[in-house]
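A protein chain is absent from this complex, but the other protein chains hold their places.
Here the chain labels run A, B, C and D in written order, and each chain numbers its own residues starting at 1.
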Amino acid sequence: MQQLLVWQNGQVSTNCSLEALPGILADPQALVWLDLLLEDELQPYQDMLSSKFKLSRLTIETLNEARERARLVEQTGYFHLVVHGLAFDVENIEARTPKLDIIFGHNFLISIHREAMDWLASLLDEAHDESEEHLMSRGAARLLHAILDTQVDSYFPVLDVLDDMSDDLEDKAVTDASNEVQARIFRTKKALARMRRVISPQVEVMNSLITRTGDFIPTSAEPYFADVHDHLVRTFEVLDSYRDLMSGLLDVYLTTVSNRLNVIMKQLTIIATIFMPITFITGVFGQNFAHSPQVETDKGYNFWIVLLVMVLITLAQIWYFKRRKWI
Amino acid sequence: MQQLLVWQNGQVSTNCSLEALPGILADPQALVWLDLLLEDELQPYQDMLSSKFKLSRLTIETLNEARERARLVEQTGYFHLVVHGLAFDVENIEARTPKLDIIFGHNFLISIHREAMDWLASLLDEAHDESEEHLMSRGAARLLHAILDTQVDSYFPVLDVLDDMSDDLEDKAVTDASNEVQARIFRTKKALARMRRVISPQVEVMNSLITRTGDFIPTSAEPYFADVHDHLVRTFEVLDSYRDLMSGLLDVYLTTVSNRLNVIMKQLTIIATIFMPITFITGVFGQNFAHSPQVETDKGYNFWIVLLVMVLITLAQIWYFKRRKWI
Amino acid sequence: MQQLLVWQNGQVSTNCSLEALPGILADPQALVWLDLLLEDELQPYQDMLSSKFKLSRLTIETLNEARERARLVEQTGYFHLVVHGLAFDVENIEARTPKLDIIFGHNFLISIHREAMDWLASLLDEAHDESEEHLMSRGAARLLHAILDTQVDSYFPVLDVLDDMSDDLEDKAVTDASNEVQARIFRTKKALARMRRVISPQVEVMNSLITRTGDFIPTSAEPYFADVHDHLVRTFEVLDSYRDLMSGLLDVYLTTVSNRLNVIMKQLTIIATIFMPITFITGVFGQNFAHSPQVETDKGYNFWIVLLVMVLITLAQIWYFKRRKWI
Amino acid sequence: MQQLLVWQNGQVSTNCSLEALPGILADPQALVWLDLLLEDELQPYQDMLSSKFKLSRLTIETLNEARERARLVEQTGYFHLVVHGLAFDVENIEARTPKLDIIFGHNFLISIHREAMDWLASLLDEAHDESEEHLMSRGAARLLHAILDTQVDSYFPVLDVLDDMSDDLEDKAVTDASNEVQARIFRTKKALARMRRVISPQVEVMNSLITRTGDFIPTSAEPYFADVHDHLVRTFEVLDSYRDLMSGLLDVYLTTVSNRLNVIMKQLTIIATIFMPITFITGVFGQNFAHSPQVETDKGYNFWIVLLVMVLITLAQIWYFKRRKWI
Partner (left out) sequence: MQQLLVWQNGQVSTNCSLEALPGILADPQALVWLDLLLEDELQPYQDMLSSKFKLSRLTIETLNEARERARLVEQTGYFHLVVHGLAFDVENIEARTPKLDIIFGHNFLISIHREAMDWLASLLDEAHDESEEHLMSRGAARLLHAILDTQVDSYFPVLDVLDDMSDDLEDKAVTDASNEVQARIFRTKKALARMRRVISPQVEVMNSLITRTGDFIPTSAEPYFADVHDHLVRTFEVLDSYRDLMSGLLDVYLTTVSNRLNVIMKQLTIIATIFMPITFITGVFGQNFAHSPQVETDKGYNFWIVLLVMVLITLAQIWYFKRRKWI
């Protein structure tokens, strides 16, 4: 799917044809935003991109790769920026990090992605409407900032989801000794590692956007990009602290498992400690001799006396376990 | 809540109206300190801040965000500094890190926060009184230093509380095998991570305050800011060492749990090792045969002989366990 | 095995003799590619390399060493680049990292290796054919790029194999408590460490290829080498994240082992808790007294009454274990 | 306690009065060394320091703080250096790191500390004696070097004590499963963390002493300070490696505890495996039937035959345990 927005003479037009592009691009006051949501392959758009926007072979190759590290490449007449979205599937505990290619020059910006992104869609919607301070009215740098700012803002709900999930896991780790807790912690760690791997180079890239794009970003706009950079650093630090948290949760879980073993072994020990001595007593009086004292002295109470002794022994043991706080 | 302090002509006045501000700000020898304790939203003060102090859109946006990384942003005519307080709730083992925005120019300083802070309140009280060497008498840079110095000094009582708590946990970890110790260690780790995340960028920011504010901080005042920077580094290092300490405590606790299991299993083994052999003996003499030696040779002592043998076996076992230091 | 390719006057010739080399190397427009697949020793080629290409003693020494760290050495008239291939043997869980020496000057490139490499072989095949845009038609720098690019692309299938294997291990770690899982995790870690150790200096080397080769790499080709550098960084990061994954898998496995112990101990405890009390009852009624109540009151039902009591006790215990979710 | 040493005209005098100081300090060839061992507070000396040596408010504040990070502050007319001593109490496994403030200018040096330090005392003693090459004869920089060099040399005996203690712990960790080993490892780790925290900034400070003191340290003396810096780095590295060692010892100890559990469980299993089968046999022949084979076929040997069978079963089990290396 392709959306072409042209800002020219203080007005946005959404029904420009690609044929008119060369003329528009020749106007330094115009601003073109082309958004491409690829079905699968870049193929259908490749020739158009090469001819109309003069993209290099390297740029086309990079666009064709599904997975790329975040980066900023300067090419003749434009910059190529690779960034990533962040999404988290709570059901399967899986992170998705769809790639977003942004190609921008002094009066155009192309955004190319293989997955629909909500925040980008609403930004495009906003750009369709005429508004007092239109998104595209202040040039390519401010449009780029709007996109990157909105993208980074879209990370924070993901972090909130992670926060809820980790609180939930924290409760489970204490109460639930089943293997499932462990598996969830592992999958979360894996997802966090993936997100960190994607955000980490993005932090650097946002920094070089300020320092390496020359006069593309005017000095007055630099604090805005620094703000985005700062939010990226915060995202990275929060992801990092969740990784530590998961390690901590694993410790909690393993202690829960260990304590459960202690509880089981205590029960076994209590049972054995109570029944072994009194069972031994029944064995003593179950022996066959020619002369058994408990038989020869029996006036009808011996059975009950022995039983009473066994009850007393048991009570003494229970008292002992209570005192040692075992039961 | 809003407090406005104006230092002009060697005197502090606390009842200035906001309308008089433009005139006062035009006097380079004056110094304005405006403290805003927000109920919830910046909204009521937003227009005043924009019009009277010429704050930029980015600054207003940042003021509106509840959580921000510590930072120093240079804007036209002023700097925007974001720092954080540190508080620790011993009951729930939770850290709070309220944000404090400080906006300062050559003759004004605005402090904005959503939570009341004791140390800031007493600093404001101090500024209300006339004193020989008034807080605001030496210019904005020294006022900024006083605020930051007092804030960092407010961290050390928090570190002392953490120290007491970790001593307490150290005792518990050795004596108490309950899951609660583990949960407390985990929560402390989480709180420490939060505090570290807030202090870590603050260290850098304090450094750039010296290097990036040009002539705002006079060379003679730089060692004072370096001193605050040093105290921040020390805070960070102490927080860091507590994190290691917590990991060490977890090891202590886990060993306590393991040793408790060993104690339980020893008890079980001692019981089984004592009673199984003698119970076997009662079984031997409880068998039914046509000719049982213990019956046929019984002159009335066999029962007692067998009992004596069993007592001797038991004593031998107890001696053996004693020698192996099991009991 | 030796392959000599010469690009001269817009044509590739593959049957040049080594004797003609000095003449060809004198032509700055020509390009020579010599590939040496050593049987074992460099010896047979050593004199030729020294005399025809003027390689230094240090270069010859380095070529003779089987293991070398990745590096770029500038010598008089040429550069010496050491890089490594990546191969993974899934059966034995072992990594191989064959060394590839690349010596290049303005109009020649020599590739020397002790192991056959598929990707290099197909690149050589490609160079044998006349094609519109021949590999060697754009000079030594682009040929070098083609080789390095293809080599790094050959890493990604290895990463995919690792990905499959780690998914497989993830399943096994949860279900299989045998020692084999542990051994496989250990061997994978070892293989990953080896691969990391080889890729890590390669990242730096690719960077210095851009910054330290002066005009050998024209500015227009730099983004192409930066792209290879980026792919190397990605390879390194993925290897790094697999290392963390393996540590996570080990935790999963250890929990599986621990949980298995809990299952075993539960079974033992259930058995003991059920049978010890009722066995004790049989002992009570197996004692010999002159007057045993169960004998003297027996109207033929006592045996069954006692049996019923024992069944009831057992049912109560089973209900108790069910309620505690033990069975 | 206060000691004042004055080197003037090639002679040391120890009975100078403080009143004479301004005159002496005016002589650039003189050298004043003032050592202050504070009872508790700086108060009694504060005015004298401010007036005679022109110490700034910041310096006085820093002197008043009991705990400070190592640092070097340049002030008008002097430098303020904060370093720390290192002491280790083997009994309680506790580190002490008393602060030492050194204030030095071109012809004076003040050392201020709250704890007596042996090495400093003997250095002062040395300075009291007339000697051929007197400590103070070569200027303030060399005196500063003598103090720092002696201080760092005083660290190595502490490292040796740690070495002995860790050897001792190494033996204990293998043989002793009591909780005490664990507690000692934890306390040692805590002490090491404290020492590291104090030495770490000192390394940097020693470096800036060379680079940031301008002409105070003549080029010819720089290698001497570099030597001290190097010894500090070595101290730090040794402390660091002890930290790793302690983690390793903890592993050793935990394995000792685990192996002890295995030994206990083996004993229990051996006892149960030996006695359960033969006790079952006694149960079989203890049953009451109208026709019991062992009764009806008894010619007087059955008791002994059964006993023999039980002995044989036991011997077979012992042989089996021996073969599996359990006993």
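We adopt the following convention: a residue touches a chain if its C-beta (ideal position, glycine included) is under 8 Å from a C-beta of that chain, and two chains touch if they have at least 3 such contacts.
Computed from a prediction, not measured in an experiment: that's the story for all the values here.
Contact with the undisplayed chain is limited, among D:Cys16, D:Ala146, D:Val161 or D:Ala272, to D:Ala272.
Only one residue in the set C:Ala193, C:Leu312 or C:Ile327 touches the chain that does not appear here, and it is C:Ala193. Only one of C:Leu37, C:Val73 or C:Ile318 touches the chain withheld from this view, namely C:Val73.
Mapped onto chain D, the footprint of the missing chain covers residues 170, 174, 223-224, 226-227, 230-231, 233-234, 237-238, 241, 244-245, 248-249, 251-252, 255-256, 258-259, 261-262, 265-266, 268-269, 272-273, 276-277, 279-280, 283-284, 286-293. Although one chain is not drawn, its touching partners on chain C can still be listed: residues 56, 58, 61-62, 67-69, 71, 73-75, 177, 179, 182-183, 186, 189-190, 193-194, 197, 200-201, 250, 253-254, 257-258, 260-261, 264-265, 267-268, 271-272, 275-276, 278-279, 282-283, 285-288, 292, 294-296, 298-300, 302-304, 306-307, 310.
Just so we're on the same page, only the chains that are shown with their structure count from here on.
Common neighbours of chain A and chain D under the contact definition above: B.
Common partners of chain A and chain B, by the touch rule above, are absent.
Taking each chain's centre as the average of its CA atoms, chain A and chain C sit 25 Å apart.
Annotation for chain C: residues touching 2 or more other chains are 286.
In terms of inter-chain touching, the protein chains here are arranged end to end in an open line. Contacting chain pairs (ordered by label): A-B, A-C, B-D.
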